[in-house]
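Excluded from the complex is one protein chain; the other protein chains are retained at their positions.
For clarity, chains are labelled A and B in written order, and residue numbers in each chain start from 1.
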Amino acid sequence: MRRSRFPIAVTGLVLAFLYLPILILVANSFNPARYSSRWEGFSLVWYAKLFRSPEIWQAVRNTLLIAVSVTAVSVVLGTLAAYALHRWSSSRLQRLHFTLIYQPLVVPEILMGISLLMAFVAVGVPLGLFTIFLAHVTFCVSFVAMTVLGRLQDFDFSVIEAARDLGASPWQSTRRVLIPMLMPGIVAGGLLAFTLSVDDFVITFFVAGPGSTTLPLRIYSMIKYGAPPLINALSTLLLAVTLSAVLLSQHLADRRSGAG
Amino acid sequence: MNSEFLEFRDISKSFGAIRAVAGVSLGLKKGEFFSLLGPSGCGKTTMLRLAAGFEEPDAGRVFLDGRDITDLPPDKRKVNTIFQSYALFPHMTVRDNIAFGLAIAKRPKREIRAEVGRMLELIRMGDQAGKKPDQLSGGQKQRVAVARALINKPDVLLLDEPLAALDLKLRQKMLIELDLIHDEVGITFLYVTHDQAEAMSLSDRIAVMDGGRIEQVGTPAEIYESPRTSFVAAFIGDTNFLEGRIFDCPDRDYCRIAIPGLPEVVSFNDRAIQPGQPTYLSIRPEKVHISHERPETEARRNLLPAVVEDVIYLGSNTKYWVRAGSYRIQVLRQHARYFLDEQPIRWKDPCWIWWHADDGFMLDHFRKADESLLAVPPQRVGD
Partner (left out) sequence: MKRRKAEWLTSLPTLVWLTLFVVVPTLLVFVIAFRPANPYGGIGRGWTLDTIRALATPSTLLIAWRTLWISLLTTAICLVLAVPTGYTIARAPARLRNRLLLLVIVPFWTSFLVRVFAWRSLLHPEGPIKKLLEALGLAGPDTTLLYNPVAVVLVMVYTFLPFTILPIYAAAEKFDFRLVEAARDLGARPFQSFRKVFLPGIRRGLLTAVLVVFIPALGSYIIPDLVGGPSGEMLGNKIAQRVFSDRNLPHASALSAVLVLAVLAPLVAVLVLQRKDKKSKIIMGEAP
């Protein structure tokens, strides 16, 4: 039976559609022309300008500060949650738990942003880095929990029993068997949380305050109010960073499933 | 004074609405290879998990060497387990897997190295010590699991269907190895399996379980040769069931039994039975003889005329299904000698079948449903 070529053609077009804009953007970051329609030779002029901008460095500092603390907290909370969700998956409490964890994954970001803003305003928490941190942990926990839960899905719990059987206390079996075995999932979840925090714009936009500008907020105002070529350069750098994070986490995931 | 080494006393355990173990008492002797045999869901694995400390009984106590261990967590029991999935730590090498118990017990490094070396020797895997579990074959994983448990010198080794994941050839090889290891280390084995052949070939004693209860405990020969219940008779090997009523027991050891649709049958009896009581007989197919010619009539020989309905030639033996009265009876004939010129017994041939009164067993307990465990469930006229 001959298979139709049509789906393959669509796939090719889809991949071109997905990558062309990004490739053009990367190319233009090395193009000294103000507008991207003409190629005026290879240049690093936009990168040079970028590195001299103090606002950018301030935004990078804020972004990293938030991302690192968000990753630390959400990895701990998310891993605990995933363990509970898997271990007692049939209990009523865990069904509620799962529904709660699922919310940030389905609710549009703008709703999460506005509802958190309302809550912070109602309680009187001053908007700033701290509120951004709280908001980011709220959605990152869910992503970490889901990633770790994925690892737990084919986790053979008799391994924990084996450790107990061989004389390990509950804590020893957790530290020497459970955590090392979940590590690839925990690391992948952490990388995901980190990139999501670095990348988040909508929620951050709602709960940010004066002096808490993050990189996406800075990019947004650059897009809206000027400096496109600078963004090309910045975007290319961001692409490089996120891509390395993705490839690293993919690599970890592959190694894990390969070891299955 | 209690002579049992590992003892379950009146154990009950339920999971939600499912009663996994229902009031079981059982004792293992020191150094014994003891098997729990039964179909899946019979409660045998729960018994093992109760011994290991992974489950707590709802009622009853577990004793090890006279000490009540019911409330001890798994890490405080001198009992180790071979898991069905082996449960090797995937992030550790073979060496670290085997060393785990001693490392947890904080034994000196030098001692651990020596012990692990000795264990690797025992399982003949000295050259694989640096490998991770996923680089090993099924049989090798199994051996590592055995070594990892034995290195702790447990009082009892618990084995949860350890051969189930292996193919037939490997299973037979491991069977011999397990037997050798048991002889060598001399510790008590509690072996859980659904495979009667495994249990028969390895065990000193077997407990047959069904529906959370123990049906019968005994040596393999006792279990096979004198099953007490229809479940045991049908689950282990093949059998024929005959249903009748005690007519009388003229010399106490033998009873005459009236079976509707058959001539009167004589059977060995070793318990107090009243004439008039209903009874069920179990007769193994290989105990029934078949021939064209009518044999001599003898005392305590049950002789019946029959007609052959099905014949399956299997090389070393032949299976016959014959119609006798209202019963369809299975007969297994071993070919110690087979003469090609002998007149074979064929389909529709009239024939004679007979068995000795000592070879039929009156069951203590009969359940119609157990007939479905037989390879070919019996059909009677009118069914």
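Criterion: a contact is a pair of C-beta atoms (placed from the backbone, for glycine too) under 8 Å apart; a residue touches a chain by one contact, two chains touch by 3 or more.
Here the structure is a predicted model, which means the values were calculated and not measured.
Novice: Which shown chains does the hidden chain touch?
Specialist: In the entire complex, chains touched by the missing one are A.
Novice: One chain isn't shown here. Among A:Q58, A:Q103 or A:Q172, which residue touches it?
Specialist: Candidates A:Q58, A:Q103 or A:Q172; residue touching the omitted chain: A:Q103.
Novice: Of the listed residues A:V68, A:M118 or A:I179, which contacts the missing chain in the full complex?
Specialist: A:M118
Novice: Could you pull out which residues of chain A are in touch with the chain that's been left out?
Specialist: Answer for chain A: residues 1, 3-4, 6-8, 10-11, 13-15, 17-19, 21-22, 24-25, 28, 35-37, 77-78, 80-81, 83-84, 87-88, 91, 93-94, 96-97, 100-112, 114-119, 121-122, 134-135, 137-138, 141, 143, 145-146, 150, 195, 199, 201-202, 205-206, 216, 219-220, 223-224, 228, 231-232, 235, 238-239, 242-243, 245-246, 250 touch the chain left out.
Methods note: only the chains that are shown with their structure count from here on.
Novice: Please give the residue numbers of chain A that touch chain B in the complex, ascending.
Specialist: Going through chain A, the ones touching chain B are 156, 158-159, 161-170, 172, 176-177, 180-181, 259-260.
Novice: Write out the stretch or stretches of chain B touching chain A in their complex.
Specialist: It is residues 52-54, 73-75, 79-81, 83-85, 87-91, 100-101, 104-105, 132, 134, 148-149, 152 of chain B that touch chain A.
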